[in-house]
Every structure is written in C-alpha cells, then in structure tokens.
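A protein chain is absent from this complex, but the other protein chains hold their places.
Moving on, here comes chain A:
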Amino acid sequence: MLQAEGVQLLCLTASSGVPLFTRGSSKQLPFSVIGSLNGVHMFGGGQGVQLSCCETDRGDRVVWRVFRESVMLIAVSSSGDHTVTELQLCRLLENTWNCMVLVLGQEELSNVRNVERLKRDLRSCYRLIDRLLDRGEDESVMGDLTHCADCLLPQNTSLLQEALDAFTQASESEFGCLLIRGRVAVATEKWWRLVSQEVVLLSLLMRCLSGTTSCDYPVFLPVGSPTVAHRLLRFQLIQGVDVCTLCGPAPSLHHSETELVGRFWSPLMDILHGCLEQTQHSPAPSIALHPDILALLLINRESSRSLSLPGCHTTVTPQDAPPVPSTLRRWELLRLFYTFAVTRYFTTGEMVTSQADPLQEDFSQGFCHVPLHCYLVTEECKCYGLQTPQHQLFLLAALSMPTFALRSVATQTLTSITATTGF
C-alpha cells in the first residue's frame, strides 16, 4: 500500500554512501537525487546535527536513519498529499532494518567488508521488504505500524494451547506459535517474551511463506539473537492454519513433519477447521459490536498484542444516508487515525515524534497531562480513541453516529470486549 502511495526506500552504506538497494515505487529516483539526500545528511553530521526527517512544501516527506553506523536507510514519500506520515516512514525504516537482520544477521550488516557481496546478499531480504511496502491482502494487519502482535481470539484456546505446548516441547523448543489467517491464535509463554517487534516480524515472515507446506528458515532475532541464527520451523496444518517453532539444531524438518506434526495436531483437526470457519469474518467472533462501528483496533499495552476487528456495518446504505467507506478504506483510515492519535495525544516516550516540528500544532506540548480520550470527525467517518493504563482503543464509526454518542459507545465497547474475552 505504501508502494501505491509512492514510497521509495533507499539503502546506502553509511560511511561512503554507496547505494546498496532501492525498493518500492516504480519510478526510481535519479542517482543524483539519491546522492544529494545522502549528502545533506552527511553535511548535517559534519555540523553535529542529526537530520531525521523533512517535509517539502508539496507534502513529500523524507526520513533518514543510520543503523549500527554502517547502513543508512532513507524513505521518501512522494504522494504529495500528506497521507504518508512520519511515523509510518520511521516504522518502515525500523522494520526494514529488522528484516535485514532477521535474514542476514547483524554481523554481516555491521562489518561491511565487501560491498558487492553485501549487495548480493541483501537481495535475499527483498521478499520481506517488498511485503512491508505492499501489504497485499494483509490490509487489516496493523503490527508493522503498532509493533504489537496481531492476534485472533478463537474458542477452544485451552485445547490449542495444550497441543502447542506439547508440540513445542517435543520439538526441543520453548518457542512455539499457532497462527490462524496470519494472526497469532495461541503462543507459548516464551514466545510472548520475545520483543514484540520480533513477534510481528516472524508473523510477517510466516505470512510470506503461506503458500508452502512447510519451511525450515534460518532466522536471526533482531533483539534476542542478532548474531546467532535459530531455525524457524513452520508447518501448514490446514490451509490458513500454521504452526511454528524456533529450534536449535534438532529436530530435522523431515522428522518434525513426518513424526511430530501428525501426532500432536491430527486429533485437533476438527477444532482447527472450526476455528478457521469461526474467524472467517471476524478475528473475535464472540464479540457483538454496535452496528455503526466500521472497524476498531484494540491494543493491550501490557502484553503488546492487538486485535483489529471489522465492524458489521455494511457498505450498502439507504440512499439519503452519507456513503460509508469501503472495507479496504476503513483499514487505511484506522491506520491514519492510529498514527494521528499516538503522535499527537497518546504519546509515550517510545514514540518517535519530532515535537519541535513547527508545521504541526503544538497543542500537546502546552500541557503536562496525558490525554485519555480524543476524537476526530472527518468527511468520511468519525474516529474515537481512548486509553487506559492497560488498553488503547481506536474506533471508526459511520457518520450517522451522533458525535456525542462516540464516547459512551467507545467506552462500552472496550468494557464489553475485555470482559467477554479477557483480552
């Protein structure tokens, strides 16, 4: 989607500015522009200034970041209509770097001895990076932006959890995860102790591999194990349901596939089919939403997990009613509203925001309190965000919902979801 919005990603060596790769937007920037972008960053560096972001008066944006003093990533959005935010671009750079570490390991990226070789090796990261730029069918997946694991709440979780724990143990591992439709359904305790970016990244990798029956992928964990590779074993149990474990040297893929998978998962065949069917329309089928809700994103801040739910509001509306955005557009709007809310109101220390940006209103700087609720009414929909110490809720409602009702609907929605699911 970022690709469609004209985002281009450049990767150069930090010390010499040699281009390593460019991905994204089909219209490539000329070499001289790439050189200038690197040059201006380098010039700043010489003056003791770190250049991180700039915005042109046409609404284009450039974001720079240097990783481990060896690789510079630059993201350029040239949509010209402010739709790609700084947060999105910053996340893109972080995610791209993490993908590079996941595939190649930190060592190879930090100590560049042979640029030509690195260039060749970096090609093996393209599949993941392109998926970040063009998310394809993952439109309701938010993890790349929120850095929270996209989850799903099927029934029968205890049975699934039991099977997963036993399977993981038999695979001589403590890290196991079951994905349904590319979202985490259950995971072992240790899996949840991985840094949330890693959980998001591994889910992304598994979605990329979803067409195949099983995989044995060497992966470096960007935070947990950036220099030693583990083996990610992934098995497609039935179409749409994948199980994976992070393993050491044993067991072999062949052994797991022929001996373990059937033993632990065949008995759950019907349950897995049930979960798949149940979650066809919504990742949390037990939840009844207010009919005017178009979509929502619920984040558990403590566990860094997220739930993105489509509303039940149909796109067919009575003639005199205002048009309702398409499903795809709802997810886009939700991403935009999330970005809007977390960069302006729900800011945390971790959030990368340039508070000193004079082009933005300096509202939040003037107050020492942290806002708990915020709302926004646009031409397409109404948005409401609220946060508690444990949760953040971002909700999109149809224009037909009265603005004064947003607050109570949002609060009730949060209470009812957390009460029924314990999320």
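Everything below uses one rule, namely that a residue touches a chain if its C-beta (ideal position, glycine included) is under 8 Å from a C-beta of that chain, and two chains touch if they have at least 3 such contacts; residues count from 1.
Quick note on the criterion: contacts and distances are computed from a predicted model.
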| Protein name as given in UniProt for the chain not displayed, "Trafficking protein particle complex subunit 11", "Ciliogenesis and planar polarity effector 2", "Vacuolar protein-sorting-associated protein 25" or "Large ribosomal subunit protein mL38" | "Ciliogenesis and planar polarity effector 2"
| note | Out of A:P218, A:P291, A:P323 or A:P402, only one touches the absent chain, namely A:P218
| Looking at A:V63, A:L237 or A:L294, which makes contact with the chain not pictured? | A:L237
| Tell me, which residues in chain A touch the chain that this view leaves out? | 103, 120-121, 123-124, 126-127, 130, 209, 211-218, 229, 231-232, 235-239, 241, 249, 252-254, 257, 261-262, 265-266, 269, 272
